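For this view, one protein chain was removed and the others were kept in their places.
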Amino acid sequence: MTELDVGWAERWIRQAASDLKAGRDELTELDRRIGDGDHGNNMDRGFTAVVAKLDGQAEPLETVGQVLKLVATTLMSTVGGASGPLYGTAFLRASKVVDQATADAGHLVSLVEAATEGIVARGRAHVGEKTMVDAWQPAVEAAESAAESGDALAVLRAAAEAAEAGAVATVPLVATKGRASYLGERSAGTEDPGARSTAMLLAAAVTAAEGAAA
Amino acid sequence: MTELDVGWAERWIRQAASDLKAGRDELTELDRRIGDGDHGNNMDRGFTAVVAKLDGQAEPLETVGQVLKLVATTLMSTVGGASGPLYGTAFLRASKVVDQATADAGHLVSLVEAATEGIVARGRAHVGEKTMVDAWQPAVEAAESAAESGDALAVLRAAAEAAEAGAVATVPLVATKGRASYLGERSAGTEDPGARSTAMLLAAAVTAAEGAAA
Amino acid sequence: MKKLLDDPAQAVTDSLRGFGLAHADQISVHTEPNFVTRAGGTPAGQVAVISGGGSGHEPLHAGFVGAGMLDAAVPGEVFTSPTPDQVLAAVQAADAGAGVLLIVKNYTGDVLNFETAAELAEAEGIEVASVLVNDDVAVEDSLYTAGRRGVAGTLVVEKVAGAAAARGASLAEVAALAERVVAGVRSMGVALTACTVPHVGRPSFDLADDEVEIGIGIHGEPGRQRVQAAGASDITRRLVDSVLDDIDLAAGARVLLFVNGMGGTPASELYVVYGVARQMLADQGVEVVRSLVGSYVTSLEMQGVSVTVAVLDDELLELWDAPVRTPALTW
Partner (left out) sequence: MKKLLDDPAQAVTDSLRGFGLAHADQISVHTEPNFVTRAGGTPAGQVAVISGGGSGHEPLHAGFVGAGMLDAAVPGEVFTSPTPDQVLAAVQAADAGAGVLLIVKNYTGDVLNFETAAELAEAEGIEVASVLVNDDVAVEDSLYTAGRRGVAGTLVVEKVAGAAAARGASLAEVAALAERVVAGVRSMGVALTACTVPHVGRPSFDLADDEVEIGIGIHGEPGRQRVQAAGASDITRRLVDSVLDDIDLAAGARVLLFVNGMGGTPASELYVVYGVARQMLADQGVEVVRSLVGSYVTSLEMQGVSVTVAVLDDELLELWDAPVRTPALTW
């Protein structure tokens, strides 16, 4: 598959909303153990609002960027917490790189890169600090490697797999950013909730693209 | 045994203090179920203070009445709650009827009568309202019947046995006085804590007298 | 049982000591026997307003000692009425020559101990009047009970009486105003959890995870009825309905609505209850002219709430609004 269209973008976000609702308790439990227990609810509240916004659009959205921008502004105004501005900035930056109706493999690489840069710019965390960056950064690298194939789905798959592995790899880490850092050594042994929600988000992008390919 | 002396009176009170300490949790549990859970502690605090006062007497007390008066004033100033003024008044009235070094069967009947009158005068409860009166009133009647024998110990035994039976008989009653009355029908099924402490108190009088007889 | 206490037997005294240090500008704590007076004492020639009862209901009563409210408070052991000699000592310390009003919550223990103290004080030539507060509609005032209990409405009686005394009213006038509050104040409470008396060490009653106890007092007594836990609206409706059943409020009546936390309830939940209660009163045409929301008359760490409605005529409203400066209530 060389290109994904704006329909994919909408399906992605709806899929993400439904996956995050299903994963709400898992995210809550992770955040309960090393944070304050609201991450599942924050993500669910945000993406539920996004879906409501999508449903309420009078005119169909025309570009992938428009979809992502709607996600950005809605998350920014409904999530709060640390993850609200981080995901909000990620989607805002990503929205700027695909200002057209379809996205090819190169666009998707740029999308993941821009999102990750946004998160790092806002949150000032680096790989290894046990945050969502530990899922996004490997996704960037995997997406870049997969780009040569020119296959849009392959780029997404590579990103999602790397994010998944990156999230799992946060388990043994000691957090030095975010709320989990207050726990010091006691933060080791639990997966970072934001890294887990990142892995869910990118997996939803794949699911939505596979639907298009089938 | 025709007479009991001031030594008996002191032993009675010390015995009562030790029995009430041992019975503290039982009284607490009864009061927890149909009151506010402090009766065990109230009685223990009061009689512990009485023993401290007895220990601290420079001169030995000379009359039974003096011992009972010390009990009365100490309970009045350390117990509080409903039981404080009730037992305080009971011992105050009782102290007035045995103004001498020994008490015979007749004195002991008067003692129980006066105590009971004091409780009724203060608390305005009648038999059947599920209060300590349900232990005291039968004790009066039993003591009066036993008085003919002229045996002081027999009077105490009769009173104590009647108080014990009276306390047990409060179990099925619905309270109409005191804190348990707030529970209405739910007060049935639990023994009245004040009736139980009354039974303990009179049983201690017997134990102390038996010690003298042995 | 986990509590921020050292020796449970010393809990009341330890707490009073800290209270005295923290509020030395407003109150003085006396020990042996325990009582609390206004710093500087009752102003000369003013009626002294005194209340007291078992501890465990903080800030009631000692938190309301200060200008415009109580002149003295007498804390007993936890949930145990104070003794007559404690009350007498407070009366002697607070009397400023114009007599003393004793505000007594209607419990057998409080009644008996304050009654005895009043007799002793009168024997010393101090003029004493007493008012019994019995606002708890959970208890029927009948031959079959010790009468309705005094609960959160006590705060309203103390505020009004204190303001009247500060205005220079006579003992008879202060007592009459206090009685007027009593006549028009009703409360009803609910517990979500029981409380644990320090020296008992276990909860005062056992409540399943899905049950609440309706019609509780403020001593961890079991309540009138145990029901499945429902939402704030359902629970509040039960409380307000009981209050409105008991007191005849004409449409257009003007009231104080007082939502009181039992000690362990977050403020945010009290405001949810307040919102529901307020709507219910509005639906009856009752006008809420004043509001009070907070944990003022508590049962240790119990989670729960009571709703109090107090009728305020013009004079009572003015006395409610009069300035007050105490550790727990200031305006």
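The first chain written gets the first letter, and so on, giving A, B and C; residue counts start at 1 in each chain.
We take it that a contact is a pair of C-beta atoms (placed from the backbone, for glycine too) under 8 Å apart; a residue touches a chain by one contact, two chains touch by 3 or more.
The structure displayed is predicted, hence computed values, not measured ones.
J.: Considering the complete complex, which visible chains touch the unshown chain?
T.: Its contacts among the visible chains are A, C.
J.: If the hidden chain were put back, which of A:Q15, A:N42 or A:T170 would touch it?
T.: Only one listed residue reaches the unshown chain, and that is A:N42.
J.: For the chain left out of this view, which of C:V74, C:L88, C:A165 or C:L270 touches it?
T.: Considering all chains, including the one not shown, the answer is C:L270.
J.: Which listed residue, C:S28, C:S130, C:S170 or C:S233, touches the chain dropped from view?
T.: Touching the chain that is not displayed is residue C:S233.
J.: Touching residues of chain A against the unshown chain: what are they?
T.: 28, 32-33, 35-38, 41-42, 45, 76-86, 122-123, 174, 176-179, 181-184, 186
J.: Name every residue on chain C in touch with the hidden partner chain.
T.: Touch set of chain C with respect to the missing chain: 2-7, 11-12, 14-19, 21-23, 55-56, 58-59, 63, 192-193, 209-210, 212, 229, 231-233, 235-236, 259, 263-276, 278, 291, 293, 295, 298, 300-301, 303, 305, 325, 328, 330-331.
Everything that follows uses one rule, which is that only the chains that are shown with their structure count from here on.
J.: Once you find the CA centre of chain A and the CA centre of chain C, what distance in Å lies between them?
T.: 55
J.: Hey, how far is the Cα centre of chain B from the one of chain C, in Å?
T.: Using C-alpha averages as centres, the distance is 32 Å.
J.: Taking each chain's centre as its mean C-alpha position, how far apart are chain A and chain B in Å?
T.: Whole-Å distance between the two chain centres: 76.
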